[in-house]
Every structure is written in C-alpha cells, then in structure tokens.
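Got a structure here, written out as structure tokens. Questions coming.
Here the complex is missing a single protein chain, while all its other protein chains stay put.
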Amino acid sequence: MRVSFTVNGRPQEADDVWEGESLLYVLRERLGLPGSKNACEQGECGSCTVRLDGVPVCSCLVAAGQVEGREVVTVEGLADFAKQRAERGGCASGACGTSLQDAQGWAAQGQDSQTGEGAELSPVQQAFIDAGAVQCGFCTPGLLVAADEMLERNPNPSDADIREALSGNLCRCTGYETIMDAVRLAAARQGEVV
Amino acid sequence: MDFLRPASWEEALAAKAEHPTAVPIAGGTDVMVEINFDHRRPEYLLDLNRIGDLEEWEVGAESVRLGASVPYTKIMENLRGELPGLALASHTVASPQIRNRGGVGGNLGTASPAGDAHPALLAAGAEVEVESVRGSRLIPIDEFYTGVKRNALAADELIRAVRIKKADGPQQYSKVGTRNAMVIAVCAFGLALHPETRTVRTGIGSAAPTPVRAKVAEEFLNAALEEGGFWDNGKIITPSVAKQFADLCAGACNPIDDVRGTASYRRHAVGVMARRTLTWTWESYRGTAARTEGVA
Partner (left out) sequence: MPSNGAPIGTPTKVTQGSKTKGGIGESTLRPDGTLKVTGEFAYSSDMWHEDMLWGQILRSTVAHAEIVSIDTSEAIAMPGVYAVMTYDDLPTDVRNYGLEIQDTPVLAHGKVRHHGEPVAIVAADHPETARRAAAKIKVDYRELPVITDEASATAPDAILIHEGRDDHHVGHVPHPNIVHRQPIVRGNVEEAAKKADFVVTGEYTFGMQDQAFLGPESGLAVPEEDGGVHLYVATQWLHSDLRQIAPVLGLPESKVRMTLSGVGGAFGGREDLSMQIHACLLALRTGKPVKIVYNRFESFFGHVHRHPAKLHYEHGATKDGRLTHLKCRIVLDGGAYASASPAVVGNASSLSVGPYVVDDVDIEAIALYTNNPPCGAMRGFGAVQACFAYEAQMDKLADAVGMDRVEFRQLNAMEQGTIMPTGQPVDSPAPVAELLRRVKAMPMPPEQQWLSAGEEADVRQLPGGLSNTTHGEGVVRGVGYAVGIKNVGFSEGFDDYSTARVRMEVIAGEPVATVHTAMAEVGQGGVTVHAQIARTELGVAQVTIRPADTQVGSAGSTSASRQTYVTGGAVKNSCELVREKVLEIGRRRFGSYHPAWATAELLLEGGKVVTDGGEVLADLVDVLEDEAVEVEAEWRHRPTEAFDLRTGQGFGHVQYSFAAHRAVVEVDTELGLVKVIELACAQDVGKALNPLSVIGQIQGGTTQGLGVAVMEEIIVDPKTAKVKNPSFTDYLIPTILDTPTIPVEVLELADDHAPYGLRGIGEAPTLSSTPAVLAAIRDATGLELNRTPVRPEHLTGT
C-alpha cells in the first residue's frame, strides 16, 4: 500500500508498504530517517519515540497505514521544531502544548551537513551533550523527543516530574543521573532565555 | 495482510461484518507488538484511528460514556473526578507514550486478565457498548470477560464505548509490579465505595483466568458495614472486618505461577491491596483523607 504523511514538515510518500510495517520501519528503512531507534519494537523502551500530531508515541506501535495524512516529528527534525516553537513565543507560559494546527504549520529547514558538524541544536539536545547524558546514544533520540515535549508542557519540572515523563524511555548506559542533569540544565537554560 | 481504513463508524461496522477475522487496531499497543514479534499475522487490520467519535467522551447524569479509543492520558487529565478509580488505573498503564495511544477499548478487546483498566471498571460498574451492522447492545462488565483473552463480543462486533458509572464515593486502585514504572501487573485490585447504594464493589486483575470481582468479599463487607451502621456513624472499620474482607478477596483469586509472580504471592498481594484500598477509601469517606493520595 501507499502511505502519505508529513515528516519534519515535509510531505513524504512511501510505496509498496507491507501492511504489517510500523511507522518506525517506514521512517528508518523507506524514508532514510534512522534516527528513531529500534531497540525493542514492543513499546517498552521508548527509543523510537516520535511526535504524532504533536503527541509523543512509540513509532514501533503505530501501524504505517495509521499515519496517512498525519504529522510526524522525529529527532532529525527536533532542532528545527524547537527553533520554530521558540520563534513563535514557544511555551514560556507553560500553558500551551503543541496544537495540531501548530504542528501542521511547522516546516523544517535543511541541515547543513552529513556529519552533524555545525548543526544547530535544540536546547535539550545541547544539554544532553553538555551534561554527559550521551554514552552509547541509542536511547538518546527517544529521550530527546520525550524530554523536549515535557519541557514544552512543563518548563519547570520537579525531579519527580522528569522521572515520570521519562519513565517510558530505557537507558542502559548512564544510570539516568546525567539524563536528569541534562533535563534540569535544559529547563534552567530555557528559564534564563525567558 | 490487508489494511482497512474506514473513515466512519458505519464503514468500520460494514468492514467488520464483511471480514469478521479483521483485527481492530486503534492505539496499536497490543496488536503491533504481536505483529512485530511475528506472533500474529491477521488477514485484515481494521484501523479505527480515523473515527474521531471513538476518542470522545460525554459526562452524563449517571455515567460517563467513554469512547473506546480515548487515550489513558486523557482519562487521567480529564476524568479524575468522575472516574477516580479508572484515572488511577490509567496512570499505572505502561509509559506516557503508551498512555498517549492506548485506551480502554483495547484493554477490553484484548481481554487479558492483566489489562490495567479491568479492575477499575468492575469496581465502578460499567457496561460495554458494542455494535455491529446488526445493531447495538450493552454488555454488563460482569458478563464481558468470558475466558483467558476472550470476551463476549461476536465476530462482527466492535467496541464503541464504555458506559461507566460516575463515582458516588471514593475509589482506589492498586497494582503490583516488580518495577516502579512501566510494568505489566503481577496482580491488581480496584475498589469503589458506593454510598448511594451502600455497597462496595471490587475488581481483581491478573489473579484469575479473567478479571473478576470478589463477590463473597463484597457481600461480607456490605453486610458488616450495614450491621455496624458504618455508613452512618462513619466509624473506623475494625481490623478484624478489614482482615476478613482481605482474606475473602484473596480467596476470590484463582491465580497461576508464571514468570511475573507466583500464585501464592498473587493471592497474598491481593489481600494486602484489598485491605489498604479499603482503608484509603473508607478514610476518605469518613472525611479524613489519608495524607498521601495516589496521583492520577
């Protein structure tokens, strides 16, 4: 079957999709977006987390056919997504989520290189690097999408809030402490800007 | 495999009538795991995501009509007052990502004894609204679960909504797992006080082939509360009553040993949860809310 949807602001189309394929498979193997990771394919690890119409979901549990006509944001588009959110006033009040309208009004800009050098990062991406929250990095894309969405809803999270929001994202390397540091850092920096 | 994408409820019913083996998929949190792990290869997948009605709810005078696909996150956020037991149960479901997709319709459709919503539905009292091209019917929750991962749906029927009685008293929900988040229930327990009818209802998960009520325990407690005038005098429930209630709840279990826990632990834990949830709800009923409320 054919599936048409929007990924990181760009319309995408996948052909000859097997009906049992997940959104994750389509992103990784058909659209050249392997940033969302395939660690468990059973919704337990969160490494495939993307935003579907603004809502964080495990893309391994979304059937490809279910995304027809919908909006998906992956880790590859996170920096631009965060930038455009900031440009339109972001979520300083803490009261707003991303409405479907916002998600649809959003369009990605190109990345400058294959190597990632010079890439513009979202605050949460930068914080993960700075706090040492990245080791093997396999859980990182899913955590970033989840953490970014939490900070959008809740700019001043308590530690318990952070832990709850990230409880669907397994990490095997860090023991989570540096991930906590990273999210606190991103929240603090977000607060300074505002 | 064929992927059916009905744009409306009527189309979905027609598709299900035409292809009774079609497997409905909404949140995908059960079905996709089975597909990814090659445990299941349905002939047809019937996508319900395009039917907006299923994600809506209406709060009526007596009950809440909860669309089958209302995500657990929405239940937690919006229905804490009306459906406190179910809101607590929703909060124990897996992870935020899963709660953003999964809904009660999926729990009912799968009818796993470990489904988190079941004990809350049993305790609150609910009817499952199912429909086919032949028409619509309401299945009382007590008659819905017919066996391990089996329910009372006919092959051509789909779950449209659940009608859950609005809380008329305190409700609690408790679930044991071997991890502090994102865990499938070793066993679970729901309890609802119904001051209007002066009854108590329960629900037990993962401790019998189907979700069950502890009816003997309910009858015992109803009688004990009535006899002691507890509903009126608001006295503390005596430890011996609480203990006997807990023992009867444990006795209502018919659990198995599996990788998640032993049968005897399940019985034990259900007893402990029964006693605690009774204490919490009763304290709340007495107006002296326990210090620590579950967050939903």
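Letters are used for the chains, namely A and B, taken in the order the chains are written, and counting of residues starts over at 1 for each.
Simple rule for what comes next: a contact is a pair of C-beta atoms (placed from the backbone, for glycine too) under 8 Å apart; a residue touches a chain by one contact, two chains touch by 3 or more.
Just so we're clear, the structure is a prediction, and the values are computed from it rather than from any experiment.
Peer 1: Have a look at A:Ala79, A:Leu151 or A:Leu185 and name the one touching the chain we're not showing.
Peer 2: A:Ala79
Peer 1: Among the options A:Val3, A:Val72, A:Leu151 or A:Ile179, which residue touches the chain absent from this view?
Peer 2: Result: among the candidates, A:Ile179 touches the missing chain.
Peer 1: Considering the entire assembly, which residues of chain B contact the chain that has been omitted?
Peer 2: These residues touch the chain not displayed: 33, 36-38, 88, 91-92, 172-184, 186, 259-262, 264-265, 267-269, 272-273, 276, 279-280, 290-295.
Peer 1: With the missing chain put back, which residues of chain A would touch it? List them for me.
Peer 2: Chain A touches the missing chain through residues 18, 20, 28-29, 32-42, 44-45, 47, 74-76, 78-79, 111, 114-117, 119, 121, 125-126, 128-130, 132, 134-141, 144, 160, 162-164, 166-180.
Just so it is clear, only the chains that are shown with their structure count from here on.
Peer 1: Would you mind writing out the residues of chain A in touch with chain B in their complex?
Peer 2: Residues 1, 18-20, 22, 41-44, 46, 49, 55-58, 60-63, 65-66, 68, 146, 164-165, 167-169.
Peer 1: Residue numbers of chain B touching chain A in their complex, please.
Peer 2: Residues 1-3, 5, 25, 27-29, 31-33, 35-37, 41, 45, 47, 49, 94-98, 100-101, 181-182 of chain B touch chain A in their complex.
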